[in-house]
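The other protein chains are all here in position, but one chain of the complex has been omitted.
What follows is chain A.
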Amino acid sequence: MRDGTEVKNGTDTMSNATVVVVTSGKGGVGKTTTTAAIASALAKEGYQVCAIDFDVGLRNLDLIMGAERRVVFDLVNVVRGEASIKQALVRDKKLNNLFLLPASQTRDKDALTEEGVASVINELRMYFDWVICDSPAGIERGATLAMRHADEAIIVSNPEVSSVRDCDRIIGLLDAKTKVAEDGGRMPKHLMITRYDTDRAKTGDMLATDDVVDILSVPLIGVVPESKDVLKASNVGLPVTLSDENSPAAKAYMEATRRLLGENIPVTIPEEKKSLFGKLFKGRAA
């Protein structure tokens, strides 16, 4: 059955890097936000981190991380041997141990080859502690290549029926089409629920975290509340974990990162601090 008690699979030699795919099936649920937030939080902990954008043709991780003006070469250039990995990596403006490998904006997703991606990931494993792959939406080539070489998966879902259904489909692919699965292993999976509204879940108008965990049978790594800070952070090109550490979304991502690092801490749902007025009129102010 699907559970998260699998043993970590150390496939490659001479490297302790962990490759994580952030995936969901459905678009717009927060894969890129999650990739940027987790990659930055890991870098803040002192790890060497590389975030890769696999969304060829519709790249956005550069924009969310505020690196769009410094992109010169991209993943497709590297896969095709037109640039070296070191030429293509863009260093973060704030954290010097955080790097971005951007997707190509002008090519289409067929520009990536299986062998090319394998060799890029293998080289990155030598330089980094963590490689976070931002998957494109869908279940086609781009998405399957993004998950192909992962050691672990973060599955992002909104508490909403179409998103949960698509996650179930992606879980099926993680258990069938990845290197780990083909080698007879089980991909360790973590569920990240985003855009959660505690009040609506309480009144029974939104799937609660337990419902989603029950349905997908994947252990929870974090619950990110619906927060205005996510949009504000993207406006200025900063991962939410760097833009405002006190934001509930940032707290949720930092907590999830500690769990990814192996800490056994209970999942909490950080909330917006409410004023006395807000408390008196809880849930009614629009």
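What we mean here is this: a contact is a pair of C-beta atoms (placed from the backbone, for glycine too) under 8 Å apart; a residue touches a chain by one contact, two chains touch by 3 or more; residues count from 1.
One rule holds for everything that comes next: contacts and distances are computed from a predicted model.
With the options "sn-glycerol-3-phosphate transport system permease protein UgpE", "Cell division topological specificity factor", "Nucleoside ABC transporter membrane protein" or "General L-amino acid-binding periplasmic protein AapJ" in hand, the undepicted chain maps to the protein name "Cell division topological specificity factor" (source: UniProt). Residue A:V161 is the one among A:V72, A:M126 or A:V161 that touches the chain missing from this view. Shown as candidates are A:L63, A:A118 or A:A208; the residue that touches the absent chain is A:A208.
Remark: the residues of chain A touching the chain excluded from display are 1, 160-161, 164-165, 168-169, 172, 175-176, 201, 203-208, 211, 214-215, 284.
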